[in-house]
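With one protein chain withheld, the remaining protein chains of the complex are depicted in position.
For reference, chains read A and B in written order, and residue numbers begin at 1 within each chain.
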Amino acid sequence: MPLNEILALVMIGAFFLMLLGGIPVAVCLGVTGFVFGYAGFGPFLFTLLPARVFGVITNYTLLALPLFIFMGIMLEKSKIAEELLDVIGFAMGGLRGGMALAIILVGVLMGAASGVVGATVVTMGLIALGPVLKRGYDTGVACGVICASGTLGQIIPPSLVLILLADIMGESVGTLFAAALFPGLLLSGLFIAYVLVLGLLNPGALPPIPAAERAALSRRDLALKLLRVVLPPIALIVAVLGSIIGGVAAPTEAASMGALGSIVLAILSGRFSLPVLRDAVHGAFITSAMVFLILIFAQPFGLAFRGLGGENLVHDAFGMVPGGLNGQILFLMLLLFVLGFFLEWIEISYIALPLFLPIFMNAGVDMAWIAILVAVNLQTSFLTPPFGWALFFLKGVAPPQVTTGDIYRGVIPFILLQLLGLLMVFTFPGLALWLPNAIGW
Amino acid sequence: QSSFNWKMTNAYGPGSPFYVEGPGSPIDFCKKVEAMSDGRITIQHFAAGELIPALEGFDAVRSGAVEMNAANAYFWAGKIPAAQYFTTVPFGMNFQGMNAWLYHGGGMALWDELYEPLGLKALPMGNTGVQMTGWFRDPIESVADFQNLKMRIPGLAGKVYAALGVDVKLLPGGEIFPALERGVIDAAEFVGPYQDRRLGLQNAAKYYYTTGWHEPSNVTELLMNAEAWASLPADLQEIVKTAAMACNLESHTWCEANNAEALRDLVDNYGVQAQVLPDAVVSELKAATDTVLAEFAAQDEQVKKVHDAFMAFKAEHQAWAGVSEKPLYGLPG
C-alpha cells in the first residue's frame, strides 16, 4: 500500500481518537486534515483550501439552512412550537408517544419543504427537544425521533442528495424525486410504527400527558386551544410547501417564506417584541454558524483525504469484491454505510459511486432504483455515530444536560429501521420505480 | 524532467456526459494524452466538487496548485470579461466559424494575449455545437410574450432578454427542474436535447425553441498554468495540443450524433413541441444584442479589441458561409 494511502488511514484513526477525546468536532477535522495532508503532499495543495471554503459559504442551496434555522428559533422564542407540541400531547389523550408522532409528522412536512441536512434537524431540535423533555420523554428516545425525522428531508423530495445523485447517475431530477416519494413515506411509516410499539413496550420512555392534567382541561377548551395553536404552524407549513407547489418560490427560497411567516406569526400571537427579535436573531446567527463551522472545518479534512488519494483505498477494497450483481450492490451499500462513519455525504458520493456506475449500467439495472438505495443509505449515514452530521447538529442545539451518549443511544433503533427500509426497497424495487413509471417521469 | 503527473479540475460534476466523460470529453482528453505520450504525462482528473468547487478552477490553475482545468471561458466573465468571446457570444459564430477564427483567424493569438499576463495558457478542447434557445411553458409568438417572463438564463444572453422585459432568475442546475415544473420560472435555458433530457426538462415544459441565437456554439476551454505548460518539452506540448484538437472534433461530432436521437425521442415520446422562434422575435433579439454587446465592448479596452476582431472575422466568414453552407442546407432533402 502506498505511503499516502496509509497516511489517509492513519488520518481517519487520529480523527476518531481526537473526537472521542473530547476535542471539538471542528478542531478534529481541521487539525487532522492539515497535519496529515502536510505530511503526505506538503503545503502546496492547501492553496486550494480557500476555494473550498468560499464554495461552502456561497453555496446557493445552503441558503435554506440559515432561513429554516431562523424560522425554528423564532417559533421557539415566541413559544409557538412549545404550545403546539403540548396541545398535541393533550389531544392524543392517553396515547403514549403522541408527541413523538407529531414530531415525525412535522419531520415529513419539513422534509417536503427542504432538502438540506442541517436545516431540518436543527429546526426540529430547536422546536421539539425542550418541550418533549419537559413532558418526561426519555432523552435518548427524544433525540432519536428528532434526528431520524429531521433526516427524512433527505429522501422526501425535494432533496439536495437526490439532485446530486441525479447528476452523478445520469437520471433526471424529476425521476428521482418521484422515485423517492414512496420510500420516504415508507420510512416515515416505519418510524411511526416503532413509536407506537415502543409506547406499548416501554411506556415510561414516551409518557402521555398525565391523566389528571388532561382531566383539568375540558374538551371544549382543548378544542379551542387546539384550533388556536395548531392553525398558525400549519399556516406556516402551508406557506413554505405551498410556495413550492404553487410555483411562487424555488425549493431553496421557499425557506424564506417560513422565516418571514414565523415573524408574522409572532406578531399575530402578540408575543413579538424587540427583545424577542434580538434573541431570535442572535440565536439563529449562532446556530447557523455552528453548522457552517463544521462544514468549513471539514474542508481541510476532505482536501487531505483526496490529496492523499484516499479514494484509492476504496478502489482497492472494491477490487476484492466477489462477482455477481447482488454482491456488488451489497458491497456498495456496506461501503456507503462504513464511509458514513467518517466522511460527509457529498464526499462519499463522489468517491464511491463512480466506481460502481459502469458495472450497474452495463448490467442494465434501473439507475433510479440504485439511486434510491443510495439515498436511503446516505440518509442512514447522517445518523451513524460517531460522525453522523445530524447527531452533531442536534448536539449543537440541545440543552447542556443532553449528552452525545444520549443521542448515540437514541438513534440506534432508527438506524436499524432505516436498514429495514433499505432492505424493503432492495427486495421490492417497485417501491421506488412504480411512481416515476406511472406518471411518465 | 521526463515524466509529468498533473492534475485537472473540471467545472462540471462527476458523470456528466460530454463535459466530464465520454468521447471527446476532458477525461477522454486525459486518456488520450497519456496514451499518446506513452505515459510520460499522466493527468488525474477531478470533477467539480471532488477537489474544488465548480467555478474555482481559474484561481487553482493560476496559483499552480493544479496544472489544468476544463470549463467554459465565459465562467470567468467576472475575472476577465473578454474571455466570454472564447466560449460564445449571442449571435456569434457556429462550430465552423468559431474554430476557423481560433485556429486560423487570429483568435488563438488574442486568447494568448489575454491570458499571458495572468500566467495562463488556454486551448479549445470541445464544442457543443449550436445550443437550444430553451424550454418555455407557453409558446412565444411575439416579443410581447417576453414581458414579465421569468427565465433562468445566465450571462450576456440574460442581459439581452432583460432588455426585452424578461425577469432573469439565477438558479443552480439542479433547481431548474423543480422551479420550471412548478412555474416558479416560465422558461429555462440549459444546453441541448441530450443534456436537457438528462435533466428531465421535457417533463416541466413542452415548448422547446431553437435558433441558438444565444449560443451558436460553445467552446470547452482547456486552461493550463503557463509555467507548467512551458515546462513541457516540445513533443509533449504537441501531444497536448493535438489531443485537445482531437477532442474538439470528437466532442462536437458526438453531440451532433446524440442530439439528433434525443430530439426525436423528445418529440415522439414526450409530446415536446420543437419550434423555431418567429423571425420577428429573432430580429428584436438581434437588435437588443447589438446594444448589449456595444455597451459591453465600450466598458473595457480588452473587450473592445477582442469584440472587434471577433465581429470582423464573423462578417467575413458569414459572407462565405452564405454562399457555401447556407445554400447547402436549402437543398432538397
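Everything that follows uses one rule, which is that a contact is a pair of C-beta atoms (placed from the backbone, for glycine too) under 8 Å apart; a residue touches a chain by one contact, two chains touch by 3 or more.
One rule holds in what follows: contacts and distances are computed from a predicted model.
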{"item": "Choices \"Tryptophan synthase alpha chain\", \"Acyl carrier protein\", \"peptidylprolyl isomerase\" or \"TRAP transporter small permease protein\" - which one is the UniProt name of the chain not shown", "value": "\"TRAP transporter small permease protein\""}
{"item": "Chains in view that touch the one left out, judged over the entire complex", "value": "A, B"}
{"item": "Touch with the omitted chain, as defined above, among A:10, A:222 or A:248", "value": "A:248"}
{"item": "Of A:236, A:257 or A:333, the one touching the omitted chain in the full complex", "value": "A:257"}
{"item": "Contacting the left-out chain in the complete assembly, out of A:47, A:312 or A:437", "value": "A:47"}
{"item": "Missing-partner contacts on subunit B, residue numbers", "value": "55, 59, 62-63, 74-80, 118, 148-150, 154-156, 158-159, 162, 167-170, 292, 296"}
{"item": "Touch list for subunit A against the chain that is not drawn", "value": "19-27, 30-31, 34, 46-47, 49-51, 53-54, 56-60, 62-63, 66-67, 70, 243, 248-249, 253-257, 259-260, 263, 277, 281-282, 284-290, 292-294, 296-297, 300, 386, 392, 395-396, 403-405, 408"}
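Note that in this section only the chains that are shown with their structure count from here on.
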{"item": "CA centroid of subunit A to CA centroid of subunit B, Å", "value": "36"}
{"item": "Subunit B - residues contacting subunit A, complex", "value": "13-17, 46-47, 49-54, 56, 59-60, 63-66, 171-175, 177-179, 181-185, 197-200, 203-204, 270"}
{"item": "For the subunit A and subunit B complex, residues of the former touching the latter", "value": "44-45, 47-48, 51-52, 54-55, 59-61, 158, 160, 163-164, 166-175, 177, 244-252, 303, 306-307, 346, 350, 353-354, 357, 440-441"}
